[in-house]
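Here the complex is missing a single protein chain, while all its other protein chains stay put.
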Amino acid sequence: MTVSTLSHAQSNSELEERLAELEQRIVAAEKRAAAAERRAKQAEQEMAEVQANESEPVSQDIESRLAEVERHANGEEGFSFNVYARSGLLIGEDGKSSEGSPYVTPAGAQGGAVGRLGNEPDTYAEAILNYKMRFDNGAKAKYTTMIADSVTTSNDWTAGESNLNVRQVYAEFSDLPSFTGAFEDAKIWAGKRFDRDNFDIHWLDSDFVFLAGTGGGIYDMQLADNWKSNLSVYGRSFTDFPVDSMNPAAEETDSTDNLILTSNNYFGNWQWMVSGMNAADNDERSTSGPLDAADNGVHTMVAYHGEDFFGISEGNSKVAVMHGQGLGAATKTIGGNGNLTEDATATRIGLYGTTYMAPKWRVAPAILAETSEDRYAQGDQYDWATFNVRLANELTENFEMQYEGSYQWMDISPQGYGGNNAVEGDYTKLTIAPTFKPQVGGFWQRPEIRVFASWSDWDEELNDYSASDSFGKPGFTGDDWSFGVQTEVWF
Amino acid sequence: MTVSTLSHAQSNSELEERLAELEQRIVAAEKRAAAAERRAKQAEQEMAEVQANESEPVSQDIESRLAEVERHANGEEGFSFNVYARSGLLIGEDGKSSEGSPYVTPAGAQGGAVGRLGNEPDTYAEAILNYKMRFDNGAKAKYTTMIADSVTTSNDWTAGESNLNVRQVYAEFSDLPSFTGAFEDAKIWAGKRFDRDNFDIHWLDSDFVFLAGTGGGIYDMQLADNWKSNLSVYGRSFTDFPVDSMNPAAEETDSTDNLILTSNNYFGNWQWMVSGMNAADNDERSTSGPLDAADNGVHTMVAYHGEDFFGISEGNSKVAVMHGQGLGAATKTIGGNGNLTEDATATRIGLYGTTYMAPKWRVAPAILAETSEDRYAQGDQYDWATFNVRLANELTENFEMQYEGSYQWMDISPQGYGGNNAVEGDYTKLTIAPTFKPQVGGFWQRPEIRVFASWSDWDEELNDYSASDSFGKPGFTGDDWSFGVQTEVWF
Partner (left out) sequence: MTVSTLSHAQSNSELEERLAELEQRIVAAEKRAAAAERRAKQAEQEMAEVQANESEPVSQDIESRLAEVERHANGEEGFSFNVYARSGLLIGEDGKSSEGSPYVTPAGAQGGAVGRLGNEPDTYAEAILNYKMRFDNGAKAKYTTMIADSVTTSNDWTAGESNLNVRQVYAEFSDLPSFTGAFEDAKIWAGKRFDRDNFDIHWLDSDFVFLAGTGGGIYDMQLADNWKSNLSVYGRSFTDFPVDSMNPAAEETDSTDNLILTSNNYFGNWQWMVSGMNAADNDERSTSGPLDAADNGVHTMVAYHGEDFFGISEGNSKVAVMHGQGLGAATKTIGGNGNLTEDATATRIGLYGTTYMAPKWRVAPAILAETSEDRYAQGDQYDWATFNVRLANELTENFEMQYEGSYQWMDISPQGYGGNNAVEGDYTKLTIAPTFKPQVGGFWQRPEIRVFASWSDWDEELNDYSASDSFGKPGFTGDDWSFGVQTEVWF
């Protein structure tokens, strides 16, 4: 027992020691726990503050203020600036400025454009100043003004040749809270403008339709599930035209307005546009023949906006047929030509598409063709057709070779109108243009800087159409080379 | 004892086990405490970093950088864009552009405006480009240039009719640290400008005074506790006017400058403006009668800027009396008319006010009237008075009906000046204009898009005043309707 007692005593004192040590350790552990709890509590408070700060002033206030200045920087609010511009040299073989323009041929005066690459002699610049407003009630308004100039001189100071003018001044409202139902997404506008829904064949510098003038209208009425519609009235001025006078010795002039009521309708990819117009007293305009000038007209267009390259490959395509009568026989610039006769008719087709033929090869074919009769004189006929193809081979990130081939056939019988002669023939232009871009990647990427060589040729007969047009100029008779450098910019 | 010894042994071994378990648990607890302390320490360090980051770069640096870009977005610093513009159609009963203008009557040439609603045939656009600078020393500078155009054609390309010109080019400095005392809040300016303190009767498109030209001056001198004062010199050009020649067969012209020294003084709501002017050699201008053209003049205006509607209700109101002699007899466009005779006198009163008559009904009456004698010829007299009221009934958030009635009486005896005949009569115009706005809420809310019908009538006698003014046009003889659509924008 002694042993056991001894061991008891031993074990008891050992237990005592271990217990005392444990008690000390537990006191220390409790102190540490208390300290840790204080630190945790403090950390939690600070964390709460940080989180409060974070979610409130930093995240929310800064976020919304930043979003607003971003809307200003992005042009969604306040002032924004848009541009279309081209400027460069077009020099002929003789080292002088060359005649040129997509509208250079006898068909050009009737809208018969040819390819523009290496064919533009002008500095043309549009500066578009916008201001976008957001109102407390959610409504938005946009004001747009455009100033534009076109000169062919290469000099810097062009006050003598300046054509600077204001082409657009309009306001457009959207998101109007009191517009509901079919009008929920409708936008209304008034002023002077290019119609929002104009679209073009870029390579011919020709719109399918170019509706512009001063008026007002409404866009994007939802008339049915698959039917969106626009309705506008546009005025255009016919100014100081000669009228047939009782007294043939007196030169008399009149002015009038061509008022155009136009409706655009969208059904999926299809567009149907119809326009009627009236210009009071325009029939009193003096004409060369028995036909009166038209004082009214109709115009219509059916168009298909393709989301691929004619169903063949990726890309896009557009096809449209336009027809007009009387004042509507200006198939592109709707209502813009007061010289058309009451019997004038015109039918035009236009189409283009863009796609990649191969990874670095883009192609864009286009066709524009018109037949028109009794346009300015009884029995006259203006028939023309343009075939154009633009090719681009993207060689580096910043460089591509562009090629354009353009062919136009025309058969024009003006019946003496304007002192012009009947001609029939064709025009061909081939252009090669090494082109620099900040970033290649499609036909719509701008700006571009290009140098180019362009060869054009045409039937000699076309030089006889008019003594005052480009083909009537001495020394510009076909088989012509031109060279140049040009920039084209839009944003 | 055995039992107790046994229990001792049992209890000892049990204690031993419990002790061993406790020791293990305390070791584990200590490890957990150590781990927790490490985690707490790390969390505290990270917290400190987060807090440092938070209070420094995020809150302060971001805040000040954001404040600067906000000043740019808000137009307080850097570029900003302001606009006044109107554009639309004004079509008469015959379907053609109608004559029209607030200055359409015979009194119009002397500043006798009538109501503008449904009476504006033009696209008029001002684009104002500003740039505001802040300097390290706290000084601020503003540069302003305005280009403006006015055409009546509805066409988009208006190079042939363009009136695009630069109306303002000036710089203005403020917050100059070395300007102290009475000059502490003073602003100095030079260049070509519209005076800052011009104010208008909007509905008549007429300023009370329109002081503009090229010069320099100082604004907002605090001459006494209740006296703020401006002092400016403005030049205006009288160009190529005919002078009486020794040799009556020779047509001779001269040009001169009308130098206007002008002081504007504000005492509470009262304004007193006084201007003296001198145009060297303008008295050599050839006149039709015995009176010489004036080569100097004085002009003064007393105005009251009311903060309510003539003390009757909430709103605002302005009342002013202007008087001028000699060159000062152009009571609105101070110093702008070089044809005035040395004896010319003119006294004009103008007033308007705006208020809500009922929750959704706004009203703005205005009066402008003048009597003037010996203006361009001895014994001539030009008396006219316009009463105008604009009403608006706010029907939805985005739509209101606007109404305007305008009446002008005039009695003009030109004594043959300008080949014009003496006439006396009155003019009345009534207009109704359904008007769309992004947000209704007062007479100064823009943009607006309005359609309108306007009927005007006048005494037949007024058509005899001049063959070359609007009322002299055949077919514009009174009882005329016009229709149109128009936008008006300012910001």
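In this document, chain identifiers A and B correspond to the written order of the chains, with residue numbering beginning at 1 in each.
Quick note on the criterion: a contact is a pair of C-beta atoms (placed from the backbone, for glycine too) under 8 Å apart; a residue touches a chain by one contact, two chains touch by 3 or more.
All values reported here derive from a predicted model rather than from experimental measurement.
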| task | Determine which one of B:62, B:243, B:349 or B:367 touches the chain that has been left out. | result | B:62
| field | Among A:133, A:151, A:190 or A:334, the residue in touch with the chain that has been omitted | value | A:151
| note | Given B:109, B:188 or B:367, the residue that touches the chain left out of view is B:188
| query | So that we can see where the missing chain sits, which residues of chain B does it touch? | reply | 1, 4, 8, 11-12, 15, 18-19, 22, 25-26, 28-29, 32-33, 36, 39-40, 43, 46-47, 50, 53-54, 57-58, 62, 65-66, 68-69, 72-73, 78-79, 129, 131, 133, 135-137, 139-141, 143, 145, 147-148, 150, 163-171, 173, 176-179, 188-194, 212-216, 233-237, 239, 255-257, 259, 278-281, 336
| Footprint of the hidden chain on chain A, which residues? | 5, 8-9, 12, 15-16, 19, 22-23, 26, 29-30, 33, 36-37, 40, 43-44, 47, 50-51, 54, 58-59, 62-63, 66, 69-70, 72-73, 75, 79-81, 83, 85, 87-89, 91, 94-97, 123, 125, 127, 147, 149, 151, 153-159, 161-162, 164, 396-399, 436-439, 447, 449-451, 485-487, 489, 491
